[in-house]
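See below for the structure under consideration.
One chain of protein is taken out of this complex; the other chains stay put.
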Amino acid sequence: MSQTNRLQSGGRIDRSKPLTFTFNGQSLQGYEGDTLASALLANGISLVGRSFKLHRPRGIMGAGAECPNSLVQVGRGAGTIPNLRATQTELYQGLEANSVNCWPSVKFDVNAVTGLFSPLLPAGFYYKTFKWPKSWWDKVYEPRIRKAAGFGKAPTAPDPDRYEKKNRHCDVLVVGGGPAGIAAALEAGRRGARVILCDEQNEFGGSLLANRQFLDGKPGVEWAQEAVAELESLEEVTLLPRTTAFGHYHHGFVSLLERVTDHVGLTSPDRRPRQRQWRVRANQVVLATGAIERPLVFCNNDRPGIMPASAVSTYINRYGVRPGQRAVVFTNNDSAYQTALDLGDHGIDVAAIVDVRPASEEGVLVDRARKEEIPIYSGYAVVDTRGGQHVSGVKVMRLNGRGDGVYGEIHHFDCDLVASSGGWNPVIHLHSHPGGTMRYDESIASFVPDQAVGNTYNAGACNGNFALGGCITEGLSAGATAAAGAGFGSEDIEGAAPATGKQKESPLRPMWRVPSRKPISRAPKQFIDVQNDQTSADVYLAVREGYRSIEHIKRYTAMGFGTDQGKLGNINGAGIAAEALGEDIAKVGTTTFRPAYTPVTMGAFAGRDFGPERFHAVRKTPMHKWHVEHGALFENVGDWKRPWYYPKPGESMREALDRESYQARHAVGVLDASTLGKIDVRGPDAAEFLNRVYTSGWKTMEVGKARYGIMLGEDGMIMDDGVSARIAEDHYHMTTTTGGAARVLGHLEEYLQTEWPELQVYLTSTTDQWAAISLAGPHARDVVEKVVSGIDLSSEAFPFMTWRDGEAAGVPARVFRISFSGELGFEINVQANYGQYVWDAVWEAGQEYGITPYGTETMHILRAEKGFIIAGQDTDGSVNPMDFGMHGLLSKKKDFIGRRSLSRPDAIREDREQFVGLVTVDDPKEIIPEGAQLVEDRNANEAPKPVPLHGYVTSSYYSSTLGHSIALAMVKRGRERMDEVLYAPQADGRVIQCRITSPVFYDPKGERQNV
Amino acid sequence: MSEAIRQESPLVERITPERKAASPADAGVTLRERPFLGCVNLRGNPEDASFTDAVQGVLGVALPTEPNTVVESGDITVFWLAPTEWFVRTVADGERDLIARLEEALAGQHIATNDVTGNFTTIELAGPHARDVLEKGCTLDLHPRAFAPGQCAQTLLSHAGILIRPVHDGQAFELVVRRSFADYTFIWLEDAAVEYGGVAISD
Amino acid sequence: MLYIQCPWCGWRDESEFGYGGEAHIERPKDPDSVSDAEWADYLFFGSNTRGEFRERWVHSAGCRRWFNAVRDTTTYEFKAFYRMGEEPPGGEQ
Partner (left out) sequence: MRKYSIFSLARNALSHHENWWQAWRSPEPKKRYDAVIIGGGGHGLSTAYYLAKEHGMTNIAVIEKGWLGGGNTGRNTTIIRSNYLWTASAGIYEKGLKLWEGITQEVNFNMMLSQRGVLNLGHNLQDMRTIERRVNANRLNGVDGVVLNAQQVKEMVPIINTSETNTRFPVLGSSYQPRGGIARHDALAWGMARACDSLGIDVIQQCEVTGIRRDGGQVTGVDTTKGFIETNKVGAVTAGNSGVIADMAGIRLPVQSRPLQALVSEPIKPVIDTVVMSGAVHVYISQSDKGELVIGAGVDKYNGYGHKGSISVIEEQLAALVELYPIVSRLRLLRHWAGCVDVCPDASPLVTKTPVDGLYFNCGWGTGGWKATLGSGWCFAHTMANDEPHPLNEAFSLKRFETGAVIDEHGAAGVAH
């Protein structure tokens, strides 16, 4: 079978470029320029899939984005794509498509039996049943429903393709490359404005590609091609075919999806991305998105072979396809007569034009149809159809005057094609996304844009203007207005509109639902949303049950919830709802138009922002490479990579930590501290500023000294901590936690700029400027002595908590004598580009003392042995300084951020959790899991819940130095409860007995750091 | 400082002789790092003539007070960062002397100078697709009509903050990147350039 | 994606900015002199206007300056941008 339904000539396909593809395993042929849908029709295939609920046969219905059927699974393996619309899938060599939602085959689908039960499955049936027995919902009903639901299958392997993003600004964005859009782009582009013209189709021209209208005496397509050629010649105009504007957001931001390689293969054949998301910021937006023909709603209107009239014309004129052998045209307006003529002109027999309008009409097209001697049944309606997997005939009866009943004899027409037209719906999605309002227009019986948001203009069919001439004039004028708005010329049209033949038309007769001989509830199904099997009877049922809001009706009947978002059905649905409610459709309104206009590949939203190198920034210290070379494992701290620990070959984590901490306590360890946040604070009011942002006093600290400080949020809770040093009278060097750096700088700037503008202080981030090499251990001074010059390192000249400027390995250095380990400690800070060089020198100098690099884990152990806290681990945003016994750091002489909150009742509550140490009782070496909760009841695991919680473990380690495990914890009234025993019940049933101790486990007098 | 003393660029793992040699022939983007340039962050009050005059005396050029503009004079380039903040760039190893002269000239005033030589590195992006690559991660309007030589801006390139300006008559862009983000930024640029034939490294 | 006019840097994408909530809330000059209730009011009980709202933004990825804006919280349309310390359009409310 080879394209039996392909017309001999015509269409925008290239018959010299045949393409082979497969559908459900069958090898078929089409041409370049085909969509999968047109190629299938050319091969006489109309049955494509099955409907969602009842698994009824579903054929190709529309010719584009509006088609609710024709969903296929394309390709296989990692590249497979579910739920593609055949009408929007460009044909390429080797395309492989399969039907979805049917088994074993689309022709014989077991689940079609569902249809037999359809009387039991009215709208919302699932709310009323599947409730008994209770346990069956989870176990029986739902799993089956889930298995039956869903259309296609997801890939099972990661996506082989790339998706890129592009941020672009423009003066005028024109959405839609039909006559109106092209005109707008020309008008604005000629003025030198930066214009983007995008269209979802593979070529520009819109309706002109599918009809036979003339412009300036030549076929519309030729006019379009010349216009596009001119646009291409304009330097500041960007043309984007195969690009769908899917979302219109605030302040001129519009998202476009460009399908870069989808038309050449399943996956990109080269280094190009498969798709690109354009993030356009447009000064002005012109919407020329056209209109979609809505079908008439009549009994059994869902059979394959029943299509909107315009789709029939599109397949004939654009794709050179004969959609059927014998057609019936069913309409309430003039436009479908063109389809009848298109059919006739291509030798397709038109059995009848059934027109619901009573009078014989006056339109030009009607006259021509008469001349062609096509039988016209005015005042008649199609009341039912015949057929199994394809329509085989229709029944026609006379309509009564009110259009709400039929009578008289039944006329039978055999046909394999029904082209129906119920009028046209402007595509107002993008107008509505940002909040544009709409109004009901009687003359076209549909909704049109009313108030637009921002600099947005609607032109052409999407504005309710369906005449070609009018579309182009509106386009030109919208282009002029937009260009003028962007500062290019006046609002007067400069370009000339091409000549169009005037066409006299007769008004349409609105008809939301075609009556049948039986009442709605008993008549054969009249489908509104064919994808979800939603019918007019469902709408009436919803209203009957009290679901009266259009949103309730939509949700109760699942109308418009399909992958087509109700592009064909929603307005009909609103009309039928209005009928059922006895209200005016203008009052009933439509449901909300939500992005995306058509489904958008999720990968295109993600772009390249995923994976180990790009999901977030990866921040590295100047010595990163060295750490890697020395076997470090890394810990993510914020965006930083910090050495976690340095296992030797064959060494367990525990062994490595024991070794690292032993060396730091007995020899010397070296830590990369470069990630700590650093802020330069300078100005006459620097001391006053620190006084306000830290809890303690800073004015009296002498130049050359450093001090530990804590910062609170205004709520009194600990926010961050760090050591700050006084560089000069008016100058401090502040450090913050690694994770807190950005937050702290932001916090300080906020207060400086918004609360205390009178303070003369400048804040500058210098985090990345300094490489910080931290040495700890009894031999720290020995090593520093070998590296640092220009500083008297004696304890007298360079005591604990001071800093000095000097040189390290010949490099200017700022050396701090501070310690986060409790050992004798020095921190050498040098300009980051010298960091590795100085680190090497330190490493060299330390060899004779057994210098050992240690990471964050050992750092945590060392500080925990000393009871030093880590903001963010031992604090959780709900603890204040008193909870940590830091009363000494709370200045009484001055106000500071958060101070007022410390006197609130809850802050001074007596049973607050306080910071303590814990040791295990039964097995001193057992490590309590961090996050363990503490209770008084040894049998808490079994006890009735809730069990009173007395606190929890914030940090917990094995201390090789002490030979037993240690933990830090927050415990209710902890400081009064020294030596009390609490229990940490574990999920596995274990109960760990712990004793409350001081959080300072090691060298309580702090002698070691002062040597 | 003695010759033996070695500075290391944050791109030490990326811009290697091997990588340079492996630069693709059809690369749509050319990247050049200008490491170790002396950088100073200057704070002060532009409404105070004693400040601006003194600075001009040292830099040999008036501070740009028009937001997001750059001025150049000899070895000195001055970027506007904020109403009271400028980024001053000079030759390698020129920063300490520059700071000393600024501090001397501005003695007694409410100002701040910070050596930020190690805080940043400078990257130049050229080639036919330089702008295409940047547009993938930068929401700034990079069109010459909107962003011409003489202008500069602090903005985001994907997840990294950058200071950017057009250079070489708009044929290329200069990016000043924070040191700890440099490696990430380079990797990001290389990835973004894939569809344009990748990145060629030049000197 | 909001488009925001930094009073110094001009129009920039929302992604460059941080949000600071309601504007013109002043920290009590002498916190000790206010009651717990008044302190709570300053900390937590801001207005949550539906309609034109005076709010604070900071150009975090740019010049790091804080500034104020008037924005309609139903349409998200900006009515004004002004620097810290400047009078809000329409004066005090």
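Order of writing sets the labels: A, B and C. Residues in every chain begin at 1.
Basically, a contact is a pair of C-beta atoms (placed from the backbone, for glycine too) under 8 Å apart; a residue touches a chain by one contact, two chains touch by 3 or more.
All of these numbers come straight from a predicted model, not from anything done at the bench.
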For the chain that does not appear here, which of the shown chains does it touch in the whole complex? A, C
Thinking of the whole complex, not just what is shown, which of A:R15, A:H616 or A:H964 touches the missing chain? A:H616
So one chain is hidden, and I want to know which residue out of A:F108, A:Y126 or A:Y407 touches that hidden chain in the complete assembly. A:Y126
Footprint left on subunit C by the chain that the document does not show: 1-2, 14-15, 18-19, 21, 36-37, 39-41, 43-50, 53, 55, 71, 73-76
Tell me which stretches of subunit A touch the chain missing from the display. 52, 79-83, 119-120, 122, 125-132, 134, 137-138, 142, 145-147, 149-159, 161, 163, 247, 249-250, 253, 255, 279, 434-435, 519, 521-522, 537, 541, 544-549, 551-552, 555-556, 561, 563, 565, 592, 594-596, 599-603, 605-607, 609-616, 618, 635-637, 715-716, 872-873, 876-878, 901, 904-907, 909, 929-933, 935, 940-941, 945-947, 949, 952-954, 985-987
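Here is the rule we use: only the chains that are shown with their structure count from here on.
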Of A-C and B-C, the pair joined by more C-beta contact pairs is A-C
Subunit B and subunit C have mean C-alpha positions lying a whole-number Å distance apart equal to 32
Distance from the CA centroid of subunit A to that of subunit C, rounded to the nearest Å? 28
Touching two or more other chains, which residues of subunit A qualify? 167, 279, 281
Subunit B: which residues touch two or more other chains? 85, 139-140
For the complex, which residues does subunit B have touching subunit C? 67-68, 81-83, 85, 139-140, 153-156, 161
What part of subunit C is in contact with subunit A in the complex they form? 1-3, 13, 18, 20, 26-28, 30-32, 34, 36, 39, 43, 56, 58, 60, 64-66, 75-76, 84-85
The subunit B residues in contact with subunit A across the complex are 1-2, 4-10, 12-13, 35-36, 41, 43, 84-85, 96, 110-112, 114-120, 132, 135-141, 143, 145-146, 158-160, 178-181, 183-184, 187-188, 191-192, 194-195, 197
